[in-house]
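The other protein chains are all here in position, but one chain of the complex has been omitted.
Naming follows writing order (A, B and C), and every chain is counted from residue 1.
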Amino acid sequence: MSTKPKIGIIACSGENLVGGTLSRAAARIVVEKLRPDKTVILCQPLFMAGGLERHGGTEERDFAKTHPTITIEGCKEECARIAVDRYSGKPAATIYVEDIINAHPELKPKSKEDLGKDGVKLAEIIAEKITEKVDELLERN
Amino acid sequence: MPESYNANSETFMGVSRIKIPWWPTIDYTKCNFCMECDKFCPHQVYERKENEEKKLIVKTPYNCVVFCRACSKTCSLDALSFPDKREITTLIKKIRDQNELK
Amino acid sequence: MVNKKVYIIPCSGIGKVFGSIGREAAYIVVNELAKGKSDLECLPLIVKGKKEVIAKLKSNKVIVIDGCPAKCSYNDVSEAVGKVDGQFMSTDIVKENRDMKPEHEIIPMGENAKKLSRKLAEKVTQKIDELLENEEGGEQ
Partner (left out) sequence: MDKSLGVIARQSALKVIEKSPEIHLVCPVLLNTGDKEYESLLKESTIIVIDGCMTRCATKLIDKRNLQINKKFFIPDMSKKFKIKPGKELVLTEEGFRLADQIALDILDFVNESKEQKPVEHREIGEIEYFKAVVDKFHFHVPKTGYYFNENDCWIKPEGNKALMGISDFLQKQAGDIIMVELPELGLEVEQFDDIGNFESTKTVLQLISPGSGKICAINKELDKAPELVNQDCYGKGWFIEIELKDFDADKDLLMDGPAYFPYMQKKIEQERLKREKKDIQPQK
């Protein structure tokens, strides 16, 4: 049976701000392209809904209890971090998308619905940051 | 890395996979090489041969899951056929009985 | 009288393409088909219990769009706000259009997934009009 260490990724997934869109895009880039074999994406709404018997939430929460999990926050509300903290224990790391946006004023996403070329570049930068954390956590474990 | 589908070591119901003649047969008089079956099959049973007359062949018959006929549902021309299921079942039972006697 | 709005809350799912179809449909609704009549709200914030958001939803109509049978948006909104005025499942649109299978890519979304999103958006818009009409009718 597979016992390879894996890292959980949970993105804020918010809908109101471009930060949510970026968090989601970056998370997918990590799990699909950069570290498909080492990461598992957790669905934030499902994570929070929980308790739906054998379908859903509990499995996501259990995973985050037994695996280091990185939360990605789109805004100051820190929904993902708070959710993981509440149901599974302290997240291994948290990435604040807003900080990265501020560090790259030259890359402005077109809108939250359509990131545009620059927005996608920004998402890739965020994804790189997440990947750094993933590798760091894997080394530590 | 270990080969994930090594037919020689695979068994089906305790019978060596290579003793069970279960795989699709392509009727080339009907096949129009739409490749739907190949697109469908998750076990790489088929192989496409772009530059040959028979553009599709059954490459790895023992990868085929015994009793699975799902690919034939994708074939609108009905060009895929499988062995008689009852004969295969009987054969499997027979080999198992022999194995037990050994 | 302030014009009432219908708030759309997609489930924000991320694991599968269905969440994205729901989200894309919500975007089409608020930015195009029912512009000015509808707005998005953020599910994680609702679950977190952000007061302003919940108060706003209580005094307006709310439509949820879910992407899987776990129905996170429906369940969470029902619990936090105490009501849901309309609910949709993006998987229903997939079932209704079986010849149009959504691609699995999420970023960017495939052609079929986009088409399905638009179909879903049209349905949601219809519901919005229905809800707003009833609202007006009730107040006359």
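Everything that follows uses one rule, which is that a contact is a pair of C-beta atoms (placed from the backbone, for glycine too) under 8 Å apart; a residue touches a chain by one contact, two chains touch by 3 or more.
Quick caveat, the model's predicted, so the values are computed rather than measured.
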Left-out chain, listing which of the shown chains it touches: A, B, C
Contact partner of the left-out chain, one of C:Cys68, C:Val81, C:Met109 or C:Leu131: C:Cys68
Absent-chain interface as seen on chain A, which is shown: 1-2, 6, 8, 36-37, 40, 42, 54-55, 59-60, 62-63
Missing-partner contacts on chain B, residue numbers: 1-2, 4-5, 12-13, 40, 42, 65-70, 73-74, 85-86, 88-89, 92-93, 96
Residues in chain C touching the chain absent from view: 16-18, 68-69, 91, 94-95, 98, 101-102, 104
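Keep in mind that, in the parts below, only the chains that are shown with their structure count from here on.
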Chain centre separation (chain A, chain B; CA means) in Å: 42
Interchain centroid distance [CA atoms averaged], chain B/chain C, Å: 45
Distance between the centres, which are taken as Cα means, of chain C and chain A, whole angstrom: 23
In the complex with chain A, residue positions of chain C that touch it: 9-15, 19, 23, 26-27, 31, 40-45, 47-48, 50, 68-73, 75-76, 106-107
Interfacial residue positions of chain A with respect to chain C in the complex: 11-16, 20, 24-25, 27-29, 32, 41-46, 48-49, 52, 55-57, 77, 79-80, 82-83, 113, 123
